Each structure stands twice: as C-alpha cells, then as structure tokens.
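Every protein chain but one is kept in place in this view of the complex.
Labels for the chains are A and B, by order of writing; each one numbers its residues from 1.
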Amino acid sequence: MITVSNIKKSFGRLQVLDDISFKVDKGGIIAILGPNGSGKTTFLKILLGMVIADGGKILYQEKDISKSHEYRKHIGYLPQIARFPDNLKVREVIHMIADVRNEPSNPEDLIKLFGLESFLDKNLGNLSGGTRQKVNIVLTFMFDTPVIVLDEPTAGLDPVSLIKLKDLINKAKAAGKIILITSHIMSLVEELADEVIFLLEGNIYFKGTPQELKSRTGSEDLEHAIAAILES
Amino acid sequence: MIKIFKYSFSDLMRSRWSFIYLGFYMLLGFVLLFLNNDLSKGIITLMNVIVVLTPMIGTIFGVMYFYNSREFTELLLAQPVKRSVIFLGQYLGISISLAMSLIIGLGIPFLVYGVFRSGEIFNFLLLLIAGGFLTFIFVAISVCIALFNANKIKGFGYAILMWLFFAVIYDGLVLLSMMVFADYPLDDFALLVSFLNPIDLSRIMILLKLDISALLGYTGALFQRFFGTNLGFVMSWLMLVIWTCVPVLLMVRIANKKNF
Partner (left out) sequence: MRAERKVCQDCEYSNPVQAVKEALPGDTILVAAGSYKCPGLEITKPLVLIGELGATLDGDNQNYVLRLLADSIVISGFSIINSGKSYTKDFAAIYAHGTSGVQILYNHIDNSFFGILVEKSNGGVIRGNTVSGTARQENQAGNGVHLWHCNHMQIENNEVFGMRDGIYLEFVDESDAIKNYTHHNVRYGLHFMFSNHDAYIDNTFESNGAGVAVMFSKWIRMENNRFINNWGTASYGLLLKEIYDGEVLNNLFEQNTLGIYVDGSSRVNYKGNTLRQNGWAIKVSGGCYTNAFTSNNFIGNSFDISYNSKMNDNTFNGNFWSEYTGYDLDRDGNGDVPYRPVKLFSYIVNRTPETIVLLRSLFVDLINFSEKVSPAFTPDDLVDQTPSMKKFQ
C-alpha cells in the first residue's frame, strides 16, 4: 500500500534523510526508531506532504503522493507537538477539522473515553500539555482511516490515558490498519510493534521484527538492543 | 477554500485587533468630518491617511497573522486539502476582514454625514476601493516575507522595511533622481515610477479626481493625457490588479515549496 523509494532530504547543509526505501503492504504496527535528529519526524512529514523531499518518491496505493492531496483522506496524523490556534475552543477545533475533511467522524466516544467533556468549551490556549495531547488523539482517531501516523503519541499522557491509547492502537491494528509510530519509550514499541525500522544517519540501518533486532544484537530487550547498535 | 476562509475570517473577526482597527477608522472618519464639516476636504485628508495607513496595517497584520496562525496552518496541512487552498483561504481571510474594517469604519461616519446625498460619493468610493486594493497587495507581500523568514523578528523587520520602502523611501529616491536628472525629459519617467509603486499609483489616481488643477500645472499635460483617457483609467486599475496578483501567485509558489 505504501512504497517508499530513495527519499532524500536535507535542510541546508544538514543531510537528514539520505536514501530511504521500504515497502508496507499489509496492516500492522510499524515503529520508526532512531536517535534524536535521525529524521523520524521529517520522514513522517514527508509522508504527509508537509515537507517536500529533495529526491525520491512515495507511492500510496500505487499513486505518487506529490501529485495529489487526496491520499491524505486515508491518513490520520498525530503530530509530535500538539499545536492549535489558541483562541479556538476544543469543540470548535473538533468541529472544524471534521468540517474541513468533510468525512464522517465519531468524536463522541473518544471524548468520553478521555474525559474531555468538561473541556469542550475551553480555549485551547488554556489547556495543559496532557489535555491537549488528548484532544490531539481525538482528532486523529475520530476518522476511520486505513493509515494512522503517530509521532510520539505518549508525550504528556498519564498512565490511565496511556492504557486507553494502547487499546485504541490495538483496535486499529485488529481492524487491519497500517499504523506508523515513533516513540522513545521502548517498552511500548516492544509491546506493540510488528515491525521496526531503525534510522541511523539518514539511512535504514535495520528493518525487521523486534525479535530479529534483539537476536541480532543478542540483547534481552529492545532498549538494550538499540543501545548496542548506537554504541557499536 | 471557502471553509478555510470562513475559519480564518471568523477567527480574525473575533480578535480584538480587528475591532481596534475598525474603531480607529470610525473615529478618524468622525473626527475629520466634525473638524471640517466638509465632505470634499475630509476626503482629501482621508486620502493622505489611507494611502499610508492601509498598506502599513496590511503589512503588520499579514506578518502577525501568519506567524500566529502557524499552528492552524500545520493542523490543516496534514488534512486532505491543497496547500494553495490553505494559503489562499487564509490570505482572503486576513485581507477581506481588514478591507471590511476599512469600509465599515469609514463608511458609517460618511454615511451619517450624508455622503450619498453629495457629489463626493464617487470620490469616496474610489478612495475605499483604492484602500481595499492596497490592503490586498500589502497583505500578500507581507505573507510572502513571512513565508521566506522562519524567524519572526527578522520577518517582521523585513515587512516593516518593505512598507517603509514603498511609503517613503521610494518617493525619496524618485525625488532625488528627478532633481539630479532635471535637465532631461522626465515625463515618461514620472509616469513609469508612479506605475511601479502601488501606493503612488493609488495616490495619483485619487489626486487626479480630487485636486486635479495643480497636477495639470506643468507636467500635468502628460498625466491628463494618460490618466484622463479611458485607456489610462483602465491601465491604472489593471496595474493595481497586477500588483495584487503577482504577490499572491508568489505566495502560492513559495507555500507549495516550503517545508513545515
């Protein structure tokens, strides 16, 4: 469904992505890992069309994504930093995104799930980081999209909400969706991911199951496996 | 695009700056008319204010809104919407809300003082249309500047400099070069330079309608020949349209290539 071939991107003299190619053709959870500044977020933004690649292309359902914006209908995106217009109310931003996308949405269950009812009429500028992240999650999961992109979804979440988020992700996986996720919390990745793509110095250093990564580095868990790669 | 426009517009209409701007024009209109009690004189003074102020407000608002709405923009970018639509929608949101503040703010006092019952109605409309054009032009240019500069302070500085250039420095350079080359025929040069600056172009178009006699003095012949004819009239409005379209197209081009 998603074919990434030879993606390159540099910002000024800094080469962020050198030559990224991979293919995803069935549902599942793919974790994109890598040290800070390895280009995880940049890659996700290229996938979403927010950053324009210097070279290479990405095909979604065999179509080049740079040609049309229509494919974004199929992607739910949770940005790393939840930023919203300050003077909009939670209710308005949910309504607005639904309106702009012009697709059926189901925010009510999610609002209830994360206990956001009492915040609906508050301005986004006045919310705490965690609450904003919850709003962010609602906006991402309220559409029924075949692809979900989650950039550090756990930031600022309390343990209860974290469990709810994991449930959501697993449900999405069960529905056969493709979920791309970046996270620094390895336990989460280990628990969820079907496949790991490890980015290092702008290239894919490793692509495979978490199990393979562990056995290749001879580590007991993913955290140590990553540490072993970075130290070698 | 209508949707993006709708959200930007309602967002701006709720911001207190729109009201301050509207209130300012209303106050200006009433004070001018109260002091002069003469519509035509009020319009001349108003022209001075409009050709300087609407570009300035457009510039400041354009840059400010663009930087402040970065979050909104990023939120939209991940949605299945064309980039050009996002930016055009927001651009129209700013420009139209500013133009409306201008038209309502000045319209009310002049209506109260009976502009519709006087012969000045066309001059007044000309003034509002010129002010509207200047708003659209300068918002577009300032959004371009903001798109070019990720750094807020830098972008703001450049935008103000841009306004200063068109409002003051340009005329200074024109005056200087005219005085230096006083021995050469300057008619065509004068016509050319007034076309290359939207502020000057609007000023001259309004002036020719308002106190034409002085302009007809010496070089006036050329201006009358040109602006007085239908060709000149159409050309000068066309030029204002070009002045609006070029920065807007540039804005869309930059936006399409920019990384967020």
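Everything that follows uses one rule, which is that a residue touches a chain if its C-beta (ideal position, glycine included) is under 8 Å from a C-beta of that chain, and two chains touch if they have at least 3 such contacts.
Predicted model, so just to flag it, every value in this text is computed and none were measured.
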Missing chain: touched chains present in the view: B
Of B:Leu125, B:Val168 or B:Leu249, the residue in touch with the unshown chain: B:Val168
Contact partner of the left-out chain, one of B:Leu22, B:Val85 or B:Ile204: B:Ile204
For subunit B, residues in touch with the removed chain: 41, 44, 47-48, 51-52, 167-169, 171-172, 174-175, 178-179, 182, 186-187, 189-190, 193-194, 199-200, 203-204, 207, 211-221, 223
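Basically, only the chains that are shown with their structure count from here on.
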Geometric centre distance via CA averages, subunit B-subunit A, whole Å: 43
Contact footprint of subunit B on subunit A as seen in their complex: 11, 45, 48-52, 69-73, 75, 77, 79, 83-88, 93, 96-97, 99-101
Complex interface listing, subunit B residues touching subunit A: 3-4, 7, 11, 14-15, 69-72, 74-83, 257-260
